[in-house]
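For this depiction, one protein chain was excluded, whereas all remaining protein chains were kept in their positions.
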Amino acid sequence: MMAYAVALPLVAAFLLPVLHNASRWLGILVGPAALVAVLLVVFQSWQPAVLPFAMDLGGFAPPWGITFYVDALALLFCGAVALMTLLLWPRDEGDGDADALVRRRSLTLLLAAAAAGLALSGDLFNIYVFYELAAVASYGLAAERGTPAAYAAAFRYLMLSALGSVIALAGIAIIYFETGTLNLAHLSLLAGELQGPTGMAAFLCLLVGFGVKAELFPVNAWVPEVYGVTTRRTAGLLAGLVSKLAVLVLVRLLVLVFPQEGLRDALLLLGVLGLIGGELAAWKARDMTRMLAFSSIGQLGLVFVAFSLPGTAGLVAGIVVAVHHMVLKPGLFLLAGQWGGGLRGLAGAARRAPLAGLLFVLFALSLVGLPPLPGFWAKFLVLTGLAGQGGGLGWLAMVAILVATVLEVSYLFRLAGRLYSRGDDEVPAAATGGGTVTAGVFGALVVAAVVFAPALWDEVQDMGAGAGDAALYVRTVGPMVPTMISGGAP
Amino acid sequence: MTHLDLLLLVALINLPVAWWLAGGATRRRLLALPYGLMLGMLLYMDPGATWDSGLSWVFLGQSLSWRLDGLGWFFALPTIGAALAAAAYSSGEWGEDFAGAGGSMGWLQLALAANVFAMLVLLAAGDLLTLFIGWELVSWAGLPLMVLAGGAAVGAGIRYITYAMGGGMAVLLGVVLVYVWTGSLVPADFMAVLPTLASWQVGLLVALFFGGFGVKMALLPFHLWQAPAYGLSVGPAAAFLGAISSRMGLFAMALVLVKFITLERLVDLTVIPGLLDSRDVLAWVAAFTIILPTYTALKQNDARLLLAWHGIGQGGYMVLGLVMGDAMGSAGGLLHVFNYATNQAVLLLAVFAVMHRTGTADLNRMGGLIVRMPLSFLALLIGIIGLAGLPPMNGFVSKWLVYRSLVLEGEPLLFLAAIIGTLGTILSVYKLIHNIFLGQLRVEHEDIREAPWSMTGPMLVLCAVIVVTGTMPGLVLGVVADAQQAIGLAVPDYHLGGVTSPAGGLDMLWLNGVIMAGFAVGAVLFYGFGGRTKRVHQLDNYAGGHFLTADVRYQYSDNFYPGLMHHIGGWYRGSFQWLEGALISVVDLLATALRGFYHQAQPAAWVLFTITLGFAWAVLP
Amino acid sequence: MSITELLLELVLMPIVAFVIGLFMVLMMRRIGARLQRRVGPPVFQPLYDIVKLYGKRTQVSHGLMHDIGIVMAVGGYVAAETLLPMPGMNGIAEKGGLIALLYVIMIPSLGLALGVGQCANPNGSIGISRALTAMLAYDIPFVIVIFGVAWHFGTTNLVEIIALQQAGGIATWGAVEMPLLAIAGLFGMQAMLGKQPFEIYVAPAEIATGPMVEMGGKYLGGLFVMQCFQLYTAAVLYVTLFLGGGENWLFFLIKIFAVVAIPMSIAFLFPRYRTEDLVGLLWKWPVMAALIGVALVM
Partner (left out) sequence: MDAYIGPLLFLGAAGLLAIGVVGMLLSNHLFRMVLALVIAEAGVNLMLVLAGYRWDAVAPILQPGVAAQPMVDPIPQALVLTAIVIGVGVQALALTLVIRIREAYGTLDMAEVRARMEVDVAAAGGGEATGSRERPAGGRPLPGPGALPEPPR
């Protein structure tokens, strides 16, 4: 049943060009229809009694076949994939050629399919394939605008990401070499094999490999370039959604296969570097898109810091921070699309588009953490987790989060001040008027999070507990058929 | 639905109501009504009792609760009073003038109402988490009120919010540490665990909370933002902000440092063994906060900035009094919050009344306005006497209490610092009143009229409050005593006229009575015995034989104290601006380095670097 | 001490102070004359001056604040007198202590400053800025002295300070136990009375650029009256703090005239300091002496 979440967008992606030539209306409707179908599937299977359940694709029993593991967390991300892609559905960017739009839409559907796959898949190599699928789709989206800068940015991103994939594959090879299996549940049983340095080396390879997409600190040099050349909606999708799924994969690995303490410290250190690096670079950025790109690097750093906390508290904090950023960043990117232009040219922009101005202030306040807004609760959870953990790195992380917040306030409200200033120079009319409406939907989501905070909190706590329980995962996937070669190579 | 809920509800409803009232020219008259209602409700609630609130959430494993005790009540009084004065002031001709000049009255009233609501939420905080939530709301509510004036005020506002969030984050870290170390944020629980904490832990908490709240109080290292932020904002907004907004820092300091961590614990937290304990450090920060901003105010040439700088200086008295911790000192510190709120409100409203008429607040472009605006002169005179702390006015009582506690606690250097601050205040307030109201009247100001009643009304009411609470400080001392008991401090035995104590008391009824009697004797001597006086025109003046004409500007206003400046002129090197600039350039350097990282030609190198580092780290034990 | 007795004292004290003040002004002029080898004015000359000034026909006023300035100047000192205990008459010394007195003495200078400001004469304003700078200068050592005394006697109530000193006899006098503070107090008093070398803001030669530039007739008369009160207040305050106050009227008069004679005799031997030098001097030696004195007392 949940396989539709991957299958439908995939089919729609390939059918779209064909249907577009057949009739204009069909071309427009098929994408959103597929996504709405996925949403229905997700809601339909969201009964707590049934969750979590595992699906063996093609009937092959684990560990031979590929299993899809569906728990509350995976469903949340699947639903998010469908909803966000629907909201950030590529619109006509004003350059008029329809087939560019079709190309962009099919690539987006491909991206959605791959993202759903990443959320659900329970097999390491299958995750690698979906990751590559998502990567190729984002290369396409980066290069698709056809400007020289787009080609250059896409190429640099491709080289970085391909190198990462190569190293991830090396990691997978090491894991297979050690344990003889790639099924996460089975790996979780054989986790004892991976305690030594080779296991740690394997995880590092996977961390760097998948880290490229998750905007991990040293390997995220592509972010400002790619988000600068793509459309704002694609940038929102990439920053808000796909990066979180790469993080989700890493978290599953941490929970199921690599429970060593040292790895969490590595994640924490890289997260802190990403946080401070992102915020400092954003403080210096000259145009709104790149500022938001650097800000997303910073926030992803915060997500890594949150997930590096041990136990359910870390998972819960990570989920809250990840979902909060997932809702916020696309909204900000849409507003950037609405105004466009460098920071200097935005003087008085909010006076001409008051709703957009209000939304920007709402998003900025939540990003910074004004108490009733969800941003504050996320930050509070991370800080209490870190303080509880203590240790030199814990203190460094806490101070880093606080300094990063002050930097965020400085550059976001410097921009807000410019938006509301009585600037006289006219702002170029933005191409897409629709951006504000969608941003309004994201704004509504943030406000809803404030109103339904207690209910959401219980929901998130169960989700965190479920995701953190490795034994539940193995039990759900079911008994492992004994493999022929349990030891691996001679 | 307890009284406190009602009060909070009215404050919340006041937001849309204020926006709506500000819309119409006729409706604007009723702007002050909601605040009057809130003041009435507050006065109906007895400050001695603790008012619990019905609403409390359990969220994220934390319980959020609200209750108003004596301390909260005492700070709520000037908050609502200042808002009432500001609203009344802006509801009249000033409002039409402001709206006419393109300002948005709706935003102003909404921001004012939001500020009052945020402050009430803070003042009624029941536990540390609610305190922080209220703190953040107050910090953020202040921003729109500051940036309404546009132009330079926006830059000052952005600088303010960066400082405020720095302070807020320090407080958040403190709250988180308290939660982690003591397991709970409800005062009843963590106050029991606090004494068992190690001294470095309590030291860190004190540093975080004092630093965080000190940013709002503009204590010394963090004081650069307040003068432009409060001075350059719109008229009644400046009066409200100057009067009470930064005193929220003192409320939080009193609640956390005095009630939760207790002053005794501060005393035995030695910084330099034998010489300096943490209470002394706080006292000296307050002492320097009294001196430096006051002498910066002396050099200001804009009336609003001069008064805003004094706001920072007077904050030092309050913290000094509170930190002394004995009955007299803490009573003086807390009473000074109320007294200073009234003084600063009157002064700023008077300066803005003059600005409303003459269009400028530059001290070098005014003079001789006493003949045209006598009521504003009277308001400013009463305000500066209160600000300088001279007897007939209430400012004297609170400063006397602080001095008395400094003398009898045996703190000569702190006492000297406070007196230097007072003398500096006297010098600079005389410069203020002289450059605006005394001296030669300018040609362009000859036909201006007194400020309209809607502006002079609130000013005169506040003047009456100053004189009455000056003569009968017992009225306010009663509420101060409740506040002191709420945070566990000794209470001085006060009576209507002042304070009695074995080591020398104060009775303002007699003192003011004698002063008024003295003035009467002087008046009798002057009017009774002397001949009839002949009024002369301002140009009929001794000018060493020269014949004075209107086009010669015969006024002394710039470089007002050359003798003093000869000595301390060299000390104005702006070392704090340099410090702030250095910090910003460090951040800028790091940011440029980071941007360089994202502009490198070969990003893949970092993949290899991370992998090799990771393998080395994995292989080595 | 019933209310009526208290009210009688409140009326009587300023009058007694004024009379003693007149004789102090007379003594000042006589000492000046003796030092310059001339006879000096007759006994009631100060009174004659005041009556002449009040009687003048042309009284030039620059506005209401100009008049109220003089009223505050005289009234302020009248109020200050009631705070200073005399032998037999304590007035309201218990109600307001040493610190209150320090502030009440500032009211006349503020009133004078406002009055001169209203005269719209920049020379007057320059004079007032000098006067306030001088006040800042001499108040710092004076305040340290007050701290030392209040800490030494453990109270700010003047009546108690006198009682303590009289109980212990000469050995417990302020001057004996706190010599350095006494010397610093003398410096402070010298500047407070505006005697050379600290008389830049009241000097007759500087009248054209001093506060008195627009003062004539009863305005100048008011300032003369203020000068009498000023001399009396400074003398009695010094005696109260350092010389054990007056056991009876004879000792009291001897002490205050002796105390006032000191700055008078010093004054006529010195030229005049400029304002910046005045500030420099007063911040250097008296402050150092006072600080060391307080250190010894603590």
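We call the chains A, B and C, going by the order they appear; numbering starts again at 1 in every chain.
As a convention for this text, a residue touches a chain if its C-beta (ideal position, glycine included) is under 8 Å from a C-beta of that chain, and two chains touch if they have at least 3 such contacts.
The model shown is predicted, which means the values in this text are computed figures rather than measured ones.
Considering the full assembly, with which of the depicted chains is the omitted chain in contact?
A, B
Would you mind spotting which of A:A100, A:A152 or A:M480 touches the chain that isn't drawn?
Of these options, the touching residue for the absent chain is A:A152.
Based on the whole complex, identify which of A:A170, A:V399 or A:V447 touches the chain you can't see.
Here the residue in touch with the unshown chain is A:A170.
Which candidate, B:A141, B:A604 or B:A618, sits in contact with the chain we can't see?
From the options B:A141, B:A604 or B:A618, the contact with the absent chain belongs to B:A604.
Among A:G340, A:P371 or A:G417, single out the residue that touches the unshown chain.
The one listed residue touching the chain not shown is A:G340.
In the whole complex, what residues of chain B lie against the chain that is missing from view?
595, 599, 601-602, 604-605, 607-608
Across the whole complex, list the residues on chain A that are touched by the chain not included here.
That gives, for chain A, the contact residues 125, 129, 132, 135-136, 139-140, 143, 147-149, 151-156, 158-159, 162-163, 165-167, 169-170, 172-174, 176-177, 180, 182, 224-225, 228-229, 285-290, 340-345, 484-485, 488-490.
We take it that only the chains that are shown with their structure count from here on.
Count the touching C-beta pairs: is A-B or B-C ahead?
Most C-beta pairs in contact, of the two: B-C.
When the C-alpha atoms of chain A and chain C are each averaged to a single point, how far apart are the two points in Å?
80
Approximately how many whole Å separate the CA-defined centres of chain A and chain B?
46
Mind checking the centre-to-centre distance between chain B and chain C? Centres are C-alpha means, answer in whole Å.
36
Mark out which residues of chain A touch at least two other chains, giving numbers and ranges.
Counting only residues that touch two or more other chains, chain A contributes none.
Okay, in this complex, where on chain A does chain B touch?
156, 159-160, 163-164, 167, 197, 200-201, 204-205, 207-208, 212, 218-219, 221-224, 262, 266, 277, 280-281, 283-285, 294, 365, 368-372, 376-377, 379-381, 383-384, 387-388, 398, 402-403, 405-407, 409-410, 413-414, 417, 420-422, 453-454, 457
Applying the document's contact rule, which stretches of chain B touch chain A when the two form their complex?
It comes out as residues 57-60, 132-133, 136-137, 140, 143, 147, 150-151, 154-155, 157-158, 161-162, 165-166, 169-170, 172-173, 176-177, 179-180, 587-588, 590-592, 594-595, 597-598, 600, 603-604, 606-607, 609-611, 614-615, 617-619.
List the residues on chain B that touch chain C in their complex, please.
By the definition above, chain B touches chain C via 368, 370-371, 377, 381, 385, 388-391, 396, 400, 403-404, 407-408, 410, 412, 415-416, 419-420, 423-424, 426-427, 430, 433-434, 437-441, 497, 502-507, 510-511, 514-515, 517-523, 525-527, 529-536, 538, 541-544, 554-556, 560-564, 566-567.
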